[in-house]
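The complex is shown incomplete by one protein chain, all other protein chains being positioned as in the whole.
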Amino acid sequence: MDSALIPEGVKRCSPAKFLIFLGVVGAVLLWGVFAMLLCWIKGLNQTNMNDYYGFALWIWADLAVIALGGGAFFTGFLRYIIGKDELKNIINYAVLIGFICYSSALLILAIDIGQPLRGWFIFWHANVHSMLTEVAFCLSCYFGVLTIEYLPLILENRQLDRVPFFHNLSHNMHEIMAVFAATGAFLSFFHQGSLGGVSGVLFGRPFGYREGVFIWPWTFFLFTWSAAACGPCFTILITKITEKVTQKKLVKDNVIELLAKISGWMLATYIIAKILDTWYWASVTAPSKGFWLLDFYSNNPFYGPWILVLEVIICGVLPALILITESGRKSKTALLLAVILAVIGVSLNRWVMVLQVMAVPVMPFDSWYMYFPSWQEIATTVLPVAYGVILIGLSHRYLPIFPQEKELNPID
Amino acid sequence: MKVSRRTFLSIGSFIVGGAAGTALSPLPWKLTDDLSIWTQNWPWTPKPERGDVSYVNSVCTLCPGGCGLSVRKVNDRAVKIEGMKGHPVNDGGICILGLSGLQLLYGPTRVKTPLKRVGERGQGKFKKISWDEALAEAAEKLGALRAEGKSHTVACISGSAGGTVPQLLKRLLTAYGSPNFMSVPTMQDAYAVTLKQMHGIDACPGFDVENADFVLSFGSGIIEGWGSPVRMFKANSAWQDKKIKVVQIESNKSNTAAKAAKWIPARPGSEGVLALGIAHVMLRDGLYKKEACDGAAGFEDFKKWVADNYAPENIAAATGIQKETVESLAKEFAAAASPIALCGRGQGRTPGSQYEFMAVHALNMLAGNINKAGGVQIIPEPKYIAWTEPELDEIAQKGTASPRIDGAGSETYPHAKSLLNRLPQAILTAEGASPVQALLISEANPCYTLSDTQAVKKAFAKIPFVVSFSSYMDESAQNADIILPNHACLERLEDVPTFAGLSKPVIGLSKPVIKPQFDTKHTGDAVIALAKALGDKIAAAFPWESYEACLKETLGDKWEILNEKCFVAAEENIEAPLQFFTQECKTVSAEGDEKQYPFVLMPYDSIRLANGFIGNTPFLTKTVPDTVLKKNEMLVAVNPKSACGDSLSLKEGRSVMLTTPKGSAKVRVHLSEEIMPGVIAVPRGLGHTAYDKYLAGKGVNCNELIGPAEDAGSGLDAVWGIRAKLSNVSI
Amino acid sequence: MNKEHNKAKKFGMVIDLDKCTGCGSCMVACMAENNVPFKADETNKLDSITWMRVYKLTNGKSFPDADFCYLPRPCMHCEGEHGHSPCVSVCPATATDYSHETGIVSQIYTRCFGCRYCMAACPYHARYFNWWDPVWPEGMEKSLNPNVSVRMRGIVEKCSFCYHRYQLAKEKAYYEDRREIEEQEYQTACTQACPAGAITFGDLNNPEHAVHELKKNPNAFRLLERLGTNPKVYYISSREWVRLAGDNYLRQEGKSEKN
Amino acid sequence: MSTSVDQKKEVSTEVGDGAGGFAILFFLLGLVASLIVGWVAFPKLLYSQKNQPIDFNHELHIGLVDEGCESCHFFREDGTYSGVPKLEQCIGCHEEVQGQSKDEAVFVEQYVKPGREVPWFIYAKQPECVFFSHVAHVKAGGMDCVTCHGHIGESSSLKVYEENRITGYSRDIWGKNISGIKTNTYDRMKMDDCSECHVKKGVNQSSVQTGKGACFVCHK
Partner (left out) sequence: MFPFIFEWVWDMSHIVFMGGLWYALTIIGLGMTYCLIKAIADTAGIGSGGHHHHDDHH
């Protein structure tokens, strides 16, 4: 039925099976769309956010998907700027995952703001001193770059490629892709950082506040670094999941191992910096505001010290150690464990830097409050996941995402 | 269908060209801009109209405080109530209820036209009728009763006894032939009986708190709304400035206690005993003002009685207060140049125990502060309403001569003017038909404010005809047969005699600030119209063509100055000889068995909860803390160390059943260190069933859990609490 | 700059906690003046808009040593360093601003698009989000004040020190050919209403204004001074525990620090 | 980005048969059509046209009064601006019908006699969020009315009031010119126009963010 669209030399599941897949995930997507419309039409009272948790699940989801989408910029950086040629075999998928993550982030932002129709004020009336302005600008520009990187891939669809203009366009874009990749890396560096700056500059919130250089708090650099470290882990994880689902090997081990190795060293250096940052913050910054470390973690049912141990040791030091050792990377289980832990670690870091910043009472007579997302929040957060799954499904079916697929899965 | 290559190309080019042209036109950009401007001017977001600003002075009638108001208007809308600068009561300050008064004025809880009941009593089903129909129907019912010789079975409940409107109602009853005019009693009534007994005169108390230099308060909510609230707030600030010592005796650490220099948590109900313990020390050590007391009537007997019964060591068990505390308190009180002792629990909206009032007043007498600066002022009742007595026909003469249903002025309670608290019982215990066949209710909400609300409602059900003059759909109006809605505060003209413990009382004039918003009628005019409809001598007793004419005539030469300034000073204080007492009154204890009910429940007053005839406004309810009300559930304060049996563990926010001999209710627990163990503090002012969604169904009305306690001395309701227990909520 | 604007003002408040009775008049005066909306259920204090909020502070002791104190909290109009208050610099759309002329943190409600970053930045919880459309029961819109615009759903709002009253006072002054306004001509609604007279408002820079002296009271303190927010609301309390409750202290720090 | 192009066969780039010409023609067609829609049709659709309830001759009235515009558009004693005159100001002269004009008769019959205010459309009405002090501009700033309101005082008839269907704003706020370009100071009354003058005159330039006016100078 759709065989004309499927790339040559690869095998795909039957259209019926694919439609069932689309139907199931599409239903979840529609549920999310319904919740999204509720939020737009009735307003943010549909959520369980409140004046204490002004940033909640969505902003966490935003920061998390952007960190996880960091695989795109960092792999692009390694492939085009550093010249790690092997990575051309995974860069397409990294770009696609990045594209999904960033488009999701923008969609969530559009739901999260109280006045979506005025959202463009952030550009028009920009306050350049605000980290959020920097986020918005770099995020949208980088999304543009990702679109540019994803576009030639679409144009390589068997049918589209037959149109000479598309073929030429895709070819020409490919020619200067390094320029786009470099710009993307530049933009990514700043917006990942400015996301870190979002809570880092809040000098009224001692839990999030960090000292730093010039206008940038340390979290600015830590966020960029952690995204560069954990983004590729997410790319690996999704690749592994895709291989599992399609029951095919799609990327050769040496490619994965190279990416894992680089990630490992990034993660190792990041976690050292993170520990130093935590130590300095706990012993110098916070005490100067009248807090010491455990004030932030006690007296509440959820945000206990465990959260720090989990983030830094179990999901930081441990995966870094696995990934920097060759035997760790070679072991399928260890590698998988490491990338999962790294993904959890960076997501947890974003959770802490959004939710716990809000939760810690600053006025001595104030209290800890808990927050549970409403179903509308959960549905709208699941929405981009469903959308991502669908886009991956479509892209994998109709576009030549994995250059090594044909070689690894020859059709008799 | 195969689209030809050329068509495809053409359409494609056209779209691209269109997109380029659109981008180069103002359309997308202006549309984006205009859509965002649309969100800035959503038609469903109100845009208050601008216009001419003016200020109109008036007087607040939402509580007995009598504050001067300055209302800001824009065109013909009242937009903000502010305190009147230079007014002797509040001088620019204003309380939370007064500030939100416009929500009552414009609120959805107003009764907008005369209404006639169509459903069952209390169902709240009414139909609109015209004023002519409504008045004719009321007059017909009253006329019929009178014709049957049952004129004495008509009763009236008025929010207050002072002022022309209550007096017109009273006059209507008199001319009609009923002695049963009742006002809602407050601590003022208990004080009136006290002054009658201890000075032998009819008078009101004034408290010169501004000039006192030591304040001993027996549970008075000085900053909870006691007296005239704003005036007391100002006094409290003056005390803070002058570092004047306030001692608060109360089992619950109220705001007053928190602001006081010293808080003495005495056992609830033992305040009178404690006062006499202090008197004991003053008498024993000769610390009282001898020139004032020696030779006063009954002084020697009093001295002996107190010496025999109230030694500090003997009262320690009853009060829970150590001997040394009582001794030092007495010495401090006596040593002060102008000390003052206050009583009347909380806001003083319920009268209280006569024993306690007299004991506390005895302290003032011992301190020699009667009619002295910083002391208690004895002020005559207002006299400006001097109408000629109405001429009574035969029925009226017979009717007014019959005994009052509530027993006020009888041999048992000779000093009481009205005993509203005895009315429900009188109706319920009467054999056969209800002794009240028709009831008029004005500016009062007995179905909510009287103790043992269930019994009150049962009694009301037995009254065949109830007329309410309420401006709001309150619980009593909801139980009425006909509602003749009064203009609301700020819509009506009315005299407001303000005593409320002021050392220099005033008569205020509440002037209309805006035109009546709905089809309402001034109760004064409604009464005159009713009288005219009843005809003959009743009509003749009301010679005025309108309420305004009546008021103008009544105020005489005060009219002009009142119109200009909104207030004039009332009479100055009068001489008051001292008369001491011995054992005339008994303490009032909490109802219920101590074993079965280990706790003592005490209602507490908060300035953020209106608990009288006026219900809470949305703004007021918004300020109620979440330790008092959470969603629709009420929290009661309990000390975590309270013993409450093994089966129940107290936890913050836990749902429990609160049971008293009068009833039970599901509440939540708020653990508080500010309350004595074994006491449960219940907020007063919640649990409305009528009004609107901003008030109805929130919490529990504490009056449903408490029964009236008839004071042996005055006959007034002296209830201050009841025994209670907490238990698990049965599932 | 025109001559009349040369002298920078710094409007601020001194609140005497010894006098504050917790009556809540300031809260309601503010709501009535500033068209603050209300819902049927306002018991969830985490989404209830009260520009002025009265907090109850307790000393944490047991009966009968328990003590408490009320603390009204308007917007602190933080000056931070040179006007960089926590909320102003973070607003991505420049919808909130700090004026050097008055020291007031201002806001354009129609510019705000509801990102809530300023709320995250404010340690005092002085900023509130309009989670719902503001709805008044039928007829009650008549009580709305035309000098303050009603805020639509989806945006952040906070105490403005009743800036519209300053604008109106200036209009009157201009009409009378004056360039300056008197202390009494510009007072916030809460100050004016407070029955206890606990709030004093004025220009902290002007020696003729009462606040200028009051803020020097040895018992005066500000909330969370250690954060460097540099707030313009001062509190006075004769009770040491109350003064200590105004900021965070490490356990080893002597309680004597703030005597 | 392509990695599989290498294996691709050559692709024909022949377009031929004049399709290019067609493409250009249709491109231009689309361009012109959308430009017409955007520049001509859209503004027509966007604004509704409303006639004032009755006509008013400024030119005539200004000749009859002593204090120019302020005779009718005066300041109240608290310094606030009265705006469009109320009926009571007109009644002095217009108790009875004056002259022959049809509008005059309508005015007296439909408004003066029943005491009904005329529901004028106000060209210069600023939105709800704006605080504008006339007295600050006229008395303290010494500005004239023309700077912002143009020569309305010299007009003998009221122009049609145009209202933006989406925003409800008077067209005079955005300006007659749909592209928002102005040539006179009174052509537009947007925030930028206020700010332009404020910056030039150095009024209230106290914002820590922009160095210009802070929000509360003009907003409420």
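As written, the chain order gives the labels A, B, C and D, with residue 1 at the start of each chain.
Here, a residue touches a chain if its C-beta (ideal position, glycine included) is under 8 Å from a C-beta of that chain, and two chains touch if they have at least 3 such contacts.
Note that this is a predicted model, so its numbers are computed, not measured.
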{"item": "Selected from A:118, A:174, A:329 or A:397 as touching the chain missing from the view", "value": "A:174"}
{"item": "Absent-chain contact - pick from A:28, A:106 or A:141", "value": "A:141"}
{"item": "Residue touching the undisplayed chain, where the options are A:74, A:102, A:150 or A:190", "value": "A:190"}
{"item": "Residue of A:47, A:75, A:104 or A:127 in touch with the missing chain, whole complex considered", "value": "A:127"}
{"item": "Contact set of subunit D toward the excluded chain (per top definition)", "value": "3, 5-6, 8, 10, 13-15, 20, 191-192, 195, 209-212"}
{"item": "Those residues of subunit A which, in the complete complex, touch the missing chain", "value": "85, 88, 123-129, 133-134, 137-138, 141, 144-145, 148, 164-165, 168-169, 171-176, 179-180, 183, 186-187, 190"}
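Following the convention adopted for this analysis, only the chains that are shown with their structure count from here on.
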{"item": "Pair joined by more contacting C-beta pairs (C-D or B-C)", "value": "B-C"}
{"item": "For subunit C paired with subunit D, centre-to-centre distance based on mean C-alpha positions, whole Å", "value": "36"}
{"item": "Whole-Å gap separating subunit B and subunit C, where each centre is the average of the chain's CA atoms", "value": "32"}
{"item": "Centroid distance [mean C-alpha coordinates] between subunit C and subunit A, Å", "value": "39"}
{"item": "Contacts with 2+ other chains: residues of subunit A", "value": "115, 118, 121, 127, 129"}
{"item": "Shared-contact residues (touching 2 or more other chains) in subunit B", "value": "35, 38-40, 47, 50"}
{"item": "Of all residues in subunit C, those that touch subunit B in their complex", "value": "16, 18-19, 21-25, 27-29, 31-33, 35, 38, 40-45, 48, 50, 54, 56, 58, 61-64, 66-70, 110, 133-146, 149-154, 189, 192-198"}
{"item": "Residues of subunit C defined as touching subunit D within the complex", "value": "1-2, 5, 8, 82-84, 88-89, 94-102, 104, 106-111, 147-150, 160, 163-164, 167-168, 170-177, 179"}
{"item": "Subunit A partner contacts - residues on subunit C that touch it in the complex", "value": "44, 46-47, 55-58, 71, 80, 86, 89-95, 111-117, 119-125, 127-133, 152-156, 223-224, 226-229, 245-251, 253"}
